[in-house]
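Let's look at subunit A:
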Amino acid sequence: QSRDTIQIAGSSTVLPFASIVAEEFGAAFPEFKTPVVGSGGTGGGLKQFCEGVGDNTIDIANASRAIKDSEREACTAAGVTDIREIQFGYDGIVFASAASGPDFALTPLQVYKAIAAKVPVDGALVDNPYKKWSDIDPSLPDQDISLAIPGTNHGTREVFQLEVIDAGAEEAGLPEGLTEEEHTAALTTFRQDVVVEISGDYTETLARLTSNPNTVGVFGLSFYDQNKDTLKVATVNGVVPSNESVAAGEYPVSRPLFFYVKGQHIGTIPGIEEYVQFFLSEAAAGGSLEAAGLIPQPEEKTAEVLAAFEAGAQ
Partner candidate 1 sequence: MNPTDALERPIRLHTKDVTVHYGAKQALHGISIDIPDRAVTSFIGPSGCGKSTFLRCINRMNDTIEGAKVGGLIELDGENIYDPSLDVVELRARIGMVFQKPNPFPKSIYENVAYGPKIHGLARSKTDLDEIVVSSLRKAGLFEEVKDRLNEPGTGLSGGQQQRLCIARAIAVSPEVILMDEPCSALDPIATAIIEELIDELRENYTIVIVTHSMQQAARVSQRTAFFHLGNLIEEGVTEDIFTNPINKQTQDYIMGRIG
Partner candidate 2 sequence: MNSLIIAGLLLVLLGLAYQSGWSRGRGLATADGVKVHSRPQYHGSYVAIWALLPALAIIGLWGWFGDGITHNFIVSQIPVDAIQALDQVGLNATIARIKALASGYGVAGDVLPYEQSAGDALRSFQFITFLIVVAAAAVAGIVALLYARSRITARHRARNAVERAINLLLLACSGVAILTTVGIVASLVTEALKFFTFINPLDFFFGTVWNPNNAGTAGNWGSYGLLPLLAGTLMITLIAMLVAVPVGLMAAIYLSQYAPRQLRAVAKPLIEILAGIPTIVFGFFALVTVGPFLRDAGNLIGLSINATSALTAGIVMGIMIIPFVSSLSDDILNQVPRTLRDGAYGLGATKSETIRNVLLPAALPGIVGAFLLAVSRAVGETMIVVLAAGNSPVLRGNPFEPVATITVSIVNQLTGDTDFAGPQSLVGFALGLTLFVITLCLNIFALFIVRRFREQYE
């Protein structure tokens, strides 16, 4: 006699979506219990996932990033050999400021210039001279630079680094001849006077904004969506972030969301397969997930993922 509730843990970004699916799944499938969705972060979820096979390990790990090779190895060593990756959509990452403030139309380059401790000027790295947004670009508001970005314990930070900072730095053109270390440092060293790293959740970022209305914060698209009354979103490269623009690939700052299924539990823990199919199905989950701010992926991608899942171990 084995456990009859699917157990899920992991990323807090995926948590709302997984919770919604879990609830709907429980409602739609009278024969299965509502799965339990724990948080604990992507790392925490994968850690539990990779602890082994059996009743007291989880069945599904939610992740806002792809599993890493080191983690896969740990899994294998513990006997978790059948890991099936499901990518189910995107998370949009937006810049938003207080609703009462001016509009922002940002580009990665501008954000990079606002944030980096040293910026290239005439082929050399100098201390960041910009005080106001308008110093960077006259089209930007005449307002002190102040940014609240996710802390390094967040998956969001990775996307932010990759899609905004790295991209902006490339555009700005870092000087030639930097060593690898210098290069990394140039990309990851931020000005501590204007940048705040938020290790808590988006509520925390929102609190920052309300206390300092000059702040531009980084949020998940869905969080912004639910707090439009206090927040104003910035365009990036002229694109307004929305489900459509992200899904169409026009809005640059987004990341795929995943969950990982322990193949060995399929057939033992009831309902895992149905859960996966339900998660990816158009009718049941698609609607509510979108309403909750998930950015859907192309149908072909979903079909591909589903096929790979059903085909079994990769």
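The candidate set was assembled so that all candidates are chains of the complex that A comes from, given by their letters.
Simple rule for what comes next: contacts are C-beta pairs under 8 Å (C-beta built on N, C-alpha and C of every residue); 3 or more make two chains touch, one makes a residue touch a chain; residues count from 1.
Everything numeric in this text was worked out from a predicted model, so none of it was measured.
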Numbered candidate touching subunit A, per complex, among 1 or 2: 2
Contacting residues of subunit A [partner candidate 2, same complex]: 1-2, 11-13, 39-44, 46-47, 52-54, 63-65, 68, 70-71, 73-74, 76-82, 151-158, 161-162, 184, 188, 192, 196-200, 203-204, 207-208, 210-212, 263-268, 312-313
